[in-house]
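Pasting a structure below so you can have a look.
In this view, the complex is presented without one of its protein chains, the others remaining in place.
Entry: chain A
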Amino acid sequence: MEKKRFTIPFMPVHITTEAAIAMIFIGVLFILAGVLPKEMMEPADKLVTPIGLKPEWYYLWAYVILEMVPNKLMGILIPGVIVGALFAVPWLERGKERRPAKRPIAVGVFTAMMLVVAALTYYGATIQIGG
């Protein structure tokens, strides 16, 4: 492995770049907040369960698994195992090699998992769940 360590000084070069990116990010936030403001929705009603209830996009993949798997316990355990596997990544993949092309199996499994999560999210976003 070639070790070329070109470095740039933190002050003032790196901090300037960081500040520029931070300002762009804050700008994007203000544009989003201005163009798509968060509106009020219906107040909570304990007596009326809404139809076609869906969680926010980041929980959709787990919710789809929960709804699709008939056994409720399995429906919880599968997302749990996926998240648990994430914690265990450094111990599941112990090889020294860092380039993705040189660790095809691990990268393949990880990518497949991510694609499944992405597909479930898309599926959850497009279908009507429950009723």
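Rule of thumb we're sticking to: a contact is a pair of C-beta atoms (placed from the backbone, for glycine too) under 8 Å apart; a residue touches a chain by one contact, two chains touch by 3 or more; residues count from 1.
Please note the rule applied: contacts and distances are computed from a predicted model.
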Undepicted complex member, UniProt protein name, chosen from "tRNA-splicing ligase RtcB", "Cytochrome b6", "YeeE/YedE family protein" or "Peptidase": "Cytochrome b6"
Given A:L53, A:M68, A:V81 or A:A112, the one touching the chain that is not displayed: A:L53
Where the unshown chain meets chain A, residue by residue: 1, 3-11, 14, 17-18, 21-22, 25-26, 29-30, 32-34, 36-46, 48-50, 53, 55-59, 66, 72-73, 76, 83, 86-87, 89-91, 93, 95-100, 103, 107, 110, 114
